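One structure follows; several queries about it will come next.
For this view, one protein chain was removed and the others were kept in their places.
Order of writing sets the chain letters: A, B and C. Residues in each chain are counted from 1.
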Amino acid sequence: MRKVCVVVSSHTDYVGVKTIMQAIKEHEDLELQFIVGGSALLERFGASVNYMIDDGFAPDAQIYMEVEGDNLMTMAKTVGLAIIETAVTLERLQPDIVLIVGDRYETISAAIAASYMNIPLAQTMCGEISGTIDEHIRHAITKLAHIHFPATRLSEQRILRMGEDPEHVYMVGCPTVDRIINGAQDDNLDIFDRFKGVGGRLDLSEPFLLAMQHPVTTEYQDARRQIEETLSALQTLKMPTIMIWPNIDAGHAAMAKGIRTFRENNEVDNWLHMFKNLPPDVFLNLLDKCACLIGNSNCGIREAPALGTPVVNIGTRQKGRERASNVIDVDYNRHKIIDAILTQYAHGKYTPNFLYGDGRAGKRIADILATCELNINKRMTY
Amino acid sequence: MRKVCVVVSSHTDYVGVKTIMQAIKEHEDLELQFIVGGSALLERFGASVNYMIDDGFAPDAQIYMEVEGDNLMTMAKTVGLAIIETAVTLERLQPDIVLIVGDRYETISAAIAASYMNIPLAQTMCGEISGTIDEHIRHAITKLAHIHFPATRLSEQRILRMGEDPEHVYMVGCPTVDRIINGAQDDNLDIFDRFKGVGGRLDLSEPFLLAMQHPVTTEYQDARRQIEETLSALQTLKMPTIMIWPNIDAGHAAMAKGIRTFRENNEVDNWLHMFKNLPPDVFLNLLDKCACLIGNSNCGIREAPALGTPVVNIGTRQKGRERASNVIDVDYNRHKIIDAILTQYAHGKYTPNFLYGDGRAGKRIADILATCELNINKRMTY
Amino acid sequence: MRKVCVVVSSHTDYVGVKTIMQAIKEHEDLELQFIVGGSALLERFGASVNYMIDDGFAPDAQIYMEVEGDNLMTMAKTVGLAIIETAVTLERLQPDIVLIVGDRYETISAAIAASYMNIPLAQTMCGEISGTIDEHIRHAITKLAHIHFPATRLSEQRILRMGEDPEHVYMVGCPTVDRIINGAQDDNLDIFDRFKGVGGRLDLSEPFLLAMQHPVTTEYQDARRQIEETLSALQTLKMPTIMIWPNIDAGHAAMAKGIRTFRENNEVDNWLHMFKNLPPDVFLNLLDKCACLIGNSNCGIREAPALGTPVVNIGTRQKGRERASNVIDVDYNRHKIIDAILTQYAHGKYTPNFLYGDGRAGKRIADILATCELNINKRMTY
Partner (left out) sequence: MRKVCVVVSSHTDYVGVKTIMQAIKEHEDLELQFIVGGSALLERFGASVNYMIDDGFAPDAQIYMEVEGDNLMTMAKTVGLAIIETAVTLERLQPDIVLIVGDRYETISAAIAASYMNIPLAQTMCGEISGTIDEHIRHAITKLAHIHFPATRLSEQRILRMGEDPEHVYMVGCPTVDRIINGAQDDNLDIFDRFKGVGGRLDLSEPFLLAMQHPVTTEYQDARRQIEETLSALQTLKMPTIMIWPNIDAGHAAMAKGIRTFRENNEVDNWLHMFKNLPPDVFLNLLDKCACLIGNSNCGIREAPALGTPVVNIGTRQKGRERASNVIDVDYNRHKIIDAILTQYAHGKYTPNFLYGDGRAGKRIADILATCELNINKRMTY
């Protein structure tokens, strides 16, 4: 009975591993361990740990790691604090495998703790290209990981070219797509009563927009201007808009200040409603129903194509990621953002595209973890 | 005037950057900043910070980071503590570039702090293959680094194959070889008076052995047996032997206990003398004069060939590193170690081989750092 | 030339040491060192470090120490992180004396770092009695401190009874009162333009209220209800009200949520305006001009009597502190709060009372620090 310890540190992480966690939990040869940390614990970022608990995943440890400051140095300090506490937690839980998602600072903390403790490390969403510091961290983690779960053929090839052993690279598709194909959407659109948030009650039977824009750490001093361009574009259009709060990456406080000031200075309650975040299945429903997703979230690249949802992707954060035809890329420029939204609105839904997976990633990953060779010695293949 | 911050955390690190630091210090367009941490500060490991100060390098910061425990978890915790404090120190020093050496846990701490703080990162000794956790860490750091200084053509090719941008990969040779070619040896063999250590006063005009064996973290529970095999072999031969203390990697306390018990239980003062470490130039002289180097140190692979010194390399720690014909590899086995030493002793000096460089690495690196493009955005090339 | 390192971690700390810092800076035998940390660095709590810089105090170090989470455990973790970094900073600054204020978690961090580093420690606002965890911490720090600056005769007596050496206990008065007597008030009432905040523009020529209520850590799970009682009382009265945001103690997020929800659910812009904080001299002016101060802030007990300002003090936070007749104490109960405000409003200004000092504390403290004996060995007197 292998113990697989899944480390989740943000709402996005959770969206990316939910079906894996379910598959592990249901697998007769696996035992699920579950560490939750980072912004997933914080009210200010929506405390999505509560969604996890509601879904039946009781954490084995909750790691409060975020050193407040919203600057690059505090991000680095957060990594340090996270490593210390994750190491202690892994010593207590004694997992056989640590499974991590992608490329965030909380993720590399778990990767480093596991590496030095000789615990085999499995990574999902690896081999992809993007912008921001995540690009560097993702591949650094790959060089620490023993088991690789890329989502696409191209990602798989990159991992192999980086010198990873083909025997431990498994192209499984992206777990985020599993939920779409399995029909996980929560169709109850009464989100204003259910999840409060701030702003007016919008009529979601009208065409509406979904916005979600995160800081780019490598451009973090530009964060406020970046969000203001988007807000200004949305303000011009005044279509009903659901906006999700920026994540905790350096620059978030500047973005938050930009949003708060915008809300104070403009009459927005008739078209804008903000949520810190929403349960994954509720969000998925909105992503499906919205006329267009605007911002720089992963989900525009990964989940939206499978739903056929049009996307206006802003800036460098997703630069280099494989994408389907549902995405229009624009710069941080209010006029270009408006134009792109109008184009997407005119186009309407795209034909669904499954370049990020066939919906069986979670189950595949669990099966592999139950049987794959575990060996902490790895060496570059060339 | 670019500020280059060199991070040194161990005696070995220092040997690897000394000529770079000199070249930076002398370069009119560069300013040297210098952080020293880890075992280099600790009496128990020879406090080699004192050698650095004697060489004219006054530290801008001394980071006490080692969480004691000699196990894998405390190594991980040390990384965490090191990141926290290195981040604070970089914020204070505001360097334009951070330069790190190789692959140790203190090294990845500096790499992560610099990465999250958007400071361009340069790495030496990259692209090499070895054993122990260092193998993983070295390549993970490469994925974080912006400027790469491999020592050999093969290492350079590996880095390019890993997807690093050719414009930022510079094959410069290994700085450790600079000192050999520049004749840095300190010829004064009166080391027992000068540096004390423990054990008898040996006659170094006789053929003598030099031994240096470090823990392998991925085999750390076997550390004591590993050193005992070597000690037993040396005990059989009873040639005059200078032995350097194991480094601080997990397993060192078990090795230290093995050595202390061996010294208590055997009459060794007539053939064995131990030093925690020695100034780099004094060690280089011993490496040149000894009949054979025994153990698993880097320097058997890097510096010894340039001196023609025979080497008996034990175990997996150097597995995969490019080597010249001066090295005989053996397993952790007292009989095989004895045989190999006798073979090397019979052979005597080898023809010098410069596969690790032509002696101008330090100067080259400084020149490149003074002029190279600095850009924190990097992306995999494929 | 003695180096005195003042450690400031919150807006309140700063109010309590501003005149000391000025006096140290102007003293010819003293050199001021200045560490700022904690919530004083955070935008979310008003970043009052900016006021300090505006006042001419450039920090020698900025310590980001707050581990986010708004619970008791993260308060404790924050203390730990603060000690680590304060120790490193003190090692760099090498002060002759560390001066701290009162009783907060950031304060005990500095006290412990200084104590273990054999640096003489001076404490202000000591010997007082209050509620919340501060009560314990204040006296614990006194047992670590070498030089004591109580503000009142009673506080002085308590410190002597606790076994401190009379030679090192100096009754100097409270530095917060210095500013009142020196006429530091900033009379410009155009605070809505100058400092923004949220809420409507109020007419401050009308009688107005000032509200300021912090969490009580020993009752932290009751924090939301406590603020709701106050808000409900204020809502009933609808007098123009300036409210200052709660400080960072555990419970603040619950209070903040209470305030935000209250603002969303009620029409308050015509009577309520909120600031994260205000420059000390601006606040002092409001404290002087307001019809009544409501909440549980220190300043109702210390500064308000010297101004004759009526105070409604709510709950246990100030329990046990010496107070003048300007204070009415009430429980967390909306009806009692309303009654007390109405009583105070009817009463109007009180005769000024200077039980917390004669306005020369800062200068006295600087003079003593310049000449007092410094000796890290202290022993209880009985």
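Here, contacts are C-beta pairs under 8 Å (C-beta built on N, C-alpha and C of every residue); 3 or more make two chains touch, one makes a residue touch a chain.
None of the values given here were measured: they were computed from a predicted structure.
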Out of B:D190, B:E264 or B:E373, the sole contact with the unshown chain comes from B:E264
Of C:R44, C:K77 or C:R224, the residue that touches the missing chain is C:K77
Need a quick check: the contact residues on subunit C for the chain that isn't drawn. 72-73, 75-77, 79-88, 90-91, 105, 108-109, 112-113, 115-118, 129, 131, 133, 135-137, 139-144, 158, 161-163, 217-218, 220, 250, 319-320, 376-380, 382
Footprint of the hidden chain on subunit B, which residues? 41-44, 64-71, 73-74, 77, 81, 198, 253, 257, 260, 264
List the residues of subunit A that touch the chain left out of this view. 61, 81, 84-85, 88, 92
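Throughout what follows, only the chains that are shown with their structure count from here on.
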Chain nearest the overall Cα centroid: A
Subunit B-subunit C separation of Cα centroids, rounded to whole Å: 52
In whole angstrom, what separates the CA-based centres of subunit A and subunit B? 39
Hey, what residues on subunit C touch two or more of the other chains? 81
